[in-house]
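The complex appears here minus one protein chain, its other protein chains still in place.
Chain IDs A, B, C and D follow the sequence of writing; residue 1 opens each chain.
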Amino acid sequence: MAKRANQRKERIDRGIKVRADGVYAISSWQEIGFLVGPRLTLILGLLLLPLVLTTAPYWQSVLGIVCIYSLLAVSFDFLAHYVGLVSLGGAFFVGVGAYISSLLNVELGLPLFVTIPLATVFGGAFCTLCFWPCLPLRGVYFAIVSLMFPLLAARVIEALDIFGGTDGVLGVEGFSSSFAEHYLPIASVLVLLFFLRRLVNEDLGLVLRGVKDNDQAVKASGININHLKALAVFISSSLGCLAGALLCHVNMWAGLSQFALDFSILPIAATVVGGSGTLVGPVLGCLILVPVSELLRDFGTLRIVAYAVILTGFIVFKSEGLMTYAARKYNQFERWVDI
Amino acid sequence: MFEANGLMVFYENMLALNNVSLACGNEQIIGVFGANSAGKSTLMYTLAGIMLDIRKKEQMAGGERITLRGEISFQGERVEDAKPSVRAKAGIILCPERRRIFPESSVLENLEIGSYLATREQAEETLEYVFEIFPALKAITRRLGGFLSGGEQQMLAIGRALMAQPKLLLLDEPLLGLSPAIQYLLAKSIKEIKEQRKTSVIVAEQYARPIMPIIDHGYILENGSAVVEGGRRELMDNPDVKNAYFGT
Amino acid sequence: MNFKKPKPNNGPLLKVSDVSKTFGGVQALSNVSFNLEKGQIMGVIGPNGSGKTTLVNAITGFIRADSGAIEYQGRNILGMAPHKIADLGLTRTFQVMRPYYSLPAYKNLIIPLFSPRARRTGGWRGGGKLGDRDTVAVDILEEIGFERDSYVPYKSASSLPTGYLKRLELARCLALRPEVVICDEVFSGLSMSEMASMLPLMERLQMEGITLIMVEHRLRELFRLATRVIVLNFGRKIAEGVPDEVMEEPEVKEAYFGSEEVFSYV
Amino acid sequence: MDIIIYGIINSVTLALMALGFTLVYGVSRLPNFAHGALYVLTGFLAWFFINQFTVNYFLAGLGALLITGVVGALMYHLILVRVRGMAISEIIASYAIGLAILEGLRYGGLKGGTYVLRPFVDGSTSILGVPVDYQRILVVVLGALLVGMLWFFVNKTRLGLALKGMAQDERAALTLGIDSDRMAVVSMALGSVFAGLAALVLMPLGNIAVEAGYHVLIMAVAVCIVGGLGSWTGAVFAAFIIGFAQILTDVILGAHFQVVVALIAIIITLILRPSGLFGRQKELEERV
Partner (left out) sequence: ADPIVLGCPLSTAFLYGWDAERAIKLAVEEINKAGGVQVGKEKRPFKVEVIDTRDLEPGVPVSEALLGVKKLILQKNADFILGGPIRSEAALAAMPLLAKEKKVSILSSGTLTPKYHKTVAKSPEKYKYLFRISGEAVWMVTGEIIPCLMDLGKRFNLNRLFIMIQDVGHARAGGGIIAKIMKKKGWTVLGDPVVYPTGATDFSMGLLKAKREKAQVILIWMDMPETSILLKQWNDMKIPALPFGSIIAAAEQPGFWKATEGKGEYCLANVVNAGNAPCEATPWTMKFVKAYEKKWGVEPEGYGSSSSYMAVYALKDAIERAGSLDSDKVADALKKIDLMGVYGRVRFDPKSNQVIPSLDPKEGAVGTIFQWQGGKRVVVFPPKIATGEIKLPPWMKK
């Protein structure tokens, strides 16, 4: 873009967003389309994809993985950018969810439509309990401790040889209908995305953001930040546990490797690529990164190298994240004006 | 020796500095006065080149767009495109607003870091000078910067700027949070710095009272424009200025 | 949270006795005592580093005093968590401003308005029931000097200049409908004309029954408000009383101004 | 006795692994998650030089260090500079680079246990009845030396101080004439060289394997954080705590629980001292 003397680029909001008593004043069909368009694209897109992919069953199952990673990424994004707790322990949530769900399924014989919700709620509660003593930690210190949790959990299970030890829990029930297998993850992502987006814009969400910005001032406002953080961790870890529970039924197996670092790192990478702090961005990031990783599978050992290079490329060339960039381009237009 | 012409700064679509020109001769103290959001800090950042850095960071994060226009020259050379570190090497040192000291370094270390551009002898000599102006610092050399009280931090920030051997010292709200006695002493020292160390000083303040008596020339900023300009007496006699900056 | 109504007590609203605090060898406070009566405006002055902010921190629970007692409405609050103390109606501003930088100015107030105390009391001037938080927030900002119809209340706090941030600090306290507000240098960084609007505001607060402790270096303005001041030096209280009298005490002069020359300047 | 001797060796080993990471993080607040990769890279390069060009150990090591330093500097200059200040992006970007290097090496044939560096000095002796090989003694000596050097560099030299300033407040450093981008390049290069040095000293004890990269990274991060950011004493202490915790569990509970105990030690240390052993981060951040 040529630098013009005595001119500067101006950005102007495209939509006429007027905030009046909590609703957007919507003036015309055009406006409505403008607002609803992108959201509808995402929702319909996700819902239709499995149908489009019926001839490529493998990609259908990849889509399921995309959704599972999306849940994790959204959970990370929520905790990191709306509460300020950067958790590198996504794998802990996955593992807890997977183990709870699979054990309930295998040991008690509960059907998966029962075990998944149970794992989500109780897994979330369990994770929150584990993280409770760490809530006063800040920044990297929290990040590192959270990173230790999945490592520790895997080690403990291994050392004590409980829950099937290194072999994992075998014989977990799989999805009986492929409809459920494909749509349950998608539906979870959409519903939870909607829920979280509402939440962060509600007053509670603002307070959480306040905790991130400046917890001292929140304390001075008479709010117990530990309770807030615990609540946030609960929400986020429930999401992670849901992902884990889904995963163990997709794989028909749960085991130690559910605590693997990949489940912590990939969602974070997706968040960075997609645009952190946008909640939709992480989903977008997963929609790109996971299939890319699958496409590269044929490369064999070179795959990870290629993947890392692509990832770095995204981060370097769109460091703000795709979603942030796209949203800006969509919502604003630019023009040159004289100074 | 230092001259800025037609400075304009936009934050996105907001005009923060509007065609501001300013000059500072050798061994002069220039005052820039203005109420809140008049654009004093913006001006200081622009002069020191920090604005370039802010713009770079904003671009990286994809946020708002900052536009800079205008010419700045220092000792006959154009510096408006020079990086802040280059300007600092040339002698333009900013003591930023809100006391940005290094919180995890001790007071002494803060000062040592400040002397990055100085020679060893200069550093030693200036260190003593700083302790002379702010004796309070001398007692607490080993305390971490972040633990200091507001006023102590302010003193430290000014001291640190001095350590960098400025030829042109830019002070952004130096009086903020200082006790009256120190305020007074600081004003006196600014004059001393100018005279003894052959340094020019530009001070941005909203609390004009202690500074006004020592300036050679002053500007009043309002909403990003320099509305009044003149020598010390001129400003002091201007009824509007008197009203706004000295109260009644 | 439902607190029992405090017992009607006829003692002082806030009673600080013999509070001391050291930071690894630094005696930041030593045996400071004072009483604060309801409705007063009390000034706290002292040279830089004399322990004023530390005193504020000790009262509001941000640091734990080593010894002594702090009673508020007859209840000992020493060692209580800061949020609990704030919930009792004892709030403070921060000397180094701590707004929520990523939020617009008015959204900054949503957070105190969300607190249990604001919900109970309805926020500043609220009649017990809290209305729409956004509206209340903008109302409060307007009262405190943000022009309602300008863009300022809606700007992101990170781009606000010092003056507004100072007021935002105060607004954050007021949103809680506090009983005591401790202001740590709210006047510094304000220009004369802004000060002109702040002084009446403080007076109004006093009239509304809010008790104020003001830590200040701007003595002129402080003395127009405060009925009583205490002076700290090296963590010790060296004087207490009516402003004019206190300023005449030689120890204060010595500690605070050093020389006559400076004094006359002030 | 053997507990003490091997405890010390293990601790110094950990400290060495962490040095480069601590340096970069301590002085430029850049979590260099490619640390482990640089470690392995140096080892591999040295091996390559020795075996391909049959140069002597010293030259090979020097060459490897040089290249690693340049790689580190380029890494910053080309990539990390664009995400500077966005901590999470920095982590992911550097991790991705590290991944590319490590897996690239693996693709290039670095697999299995066949890549080894020879010890500088062969043979072993016995200290107080405990057999110890010379290389391990060398590790302890060099480790102590390097820690001392680094401490001196960071606290006493102009460059070190400038780096430290930049880490704490970049904008303030800019006003003092410190060119933050150049400084970060310097610190990355230095950090990489230190990672490499550690590799050259430690690798003869084992073999050159990709997995070591991940292991070293985790240990380095743990030591650095447990010690408290930017604190040298802290890092050394942390290395000793973790090091001895490992050896002790090895003896008492069995190596089986080594990792469990080390992890628990880390978690507990941080819960008790939220900014690490010698860090003041939390207090500083909470000072109002």
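Here, a contact is a pair of C-beta atoms (placed from the backbone, for glycine too) under 8 Å apart; a residue touches a chain by one contact, two chains touch by 3 or more.
Keep in mind that what you see is a predicted model, and the values were worked out from it rather than measured.
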item	value
Omitted chain - touching chains that are shown	A, D
Absent-chain contact - pick from A:Leu199, A:Leu231 or A:Met252	A:Met252
Listed residues D:Arg82, D:Arg158, D:Arg182 or D:His215, member touching the removed chain	D:His215
Interface with the unshown chain - residue positions in chain A	56-58, 61-62, 65, 158-159, 161, 165-168, 170-172, 174, 247, 251-253, 255-258, 260-263, 294, 297-298, 300-301, 303-304
Missing-partner contacts on chain D, residue numbers	2, 6, 9-10, 13, 106-107, 111-116, 118, 123-124, 130-131, 133, 205-207, 209, 211-212, 214-215, 247, 250-251, 254-256, 258-259
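Simple rule for what comes next: only the chains that are shown with their structure count from here on.
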item	value
Chain of greatest Cα-centre distance to chain B	A
Centre-to-centre distance between chain C and chain B (centres being mean Cα positions), rounded to whole Å	29
Distance between the centres, which are taken as Cα means, of chain D and chain C, whole angstrom	47
Averaged-CA centre spacing for the pair chain C and chain A, given as whole angstrom	42
Residue list for chain D, restricted to those that touch at least two other chains	82-83, 86, 281, 286, 288
Residues within chain B bordering two or more other chains	60-61, 147
Contact graph of the chains (line, ring, star, complete, other)	complete
Complex contact set, residues of chain D against chain B	82-86, 155, 158, 161-162, 164-165, 168-169, 171-180, 230, 280-281, 283-284, 287
Of all residues in chain B, those that touch chain D in their complex	48-50, 53, 57, 60-61, 83-85, 88-89, 93-96, 100-105, 109, 112-114, 116-117, 144, 146-147, 160-161, 163-164
Contacting residues of chain D [partner chain C, same complex]	286, 288
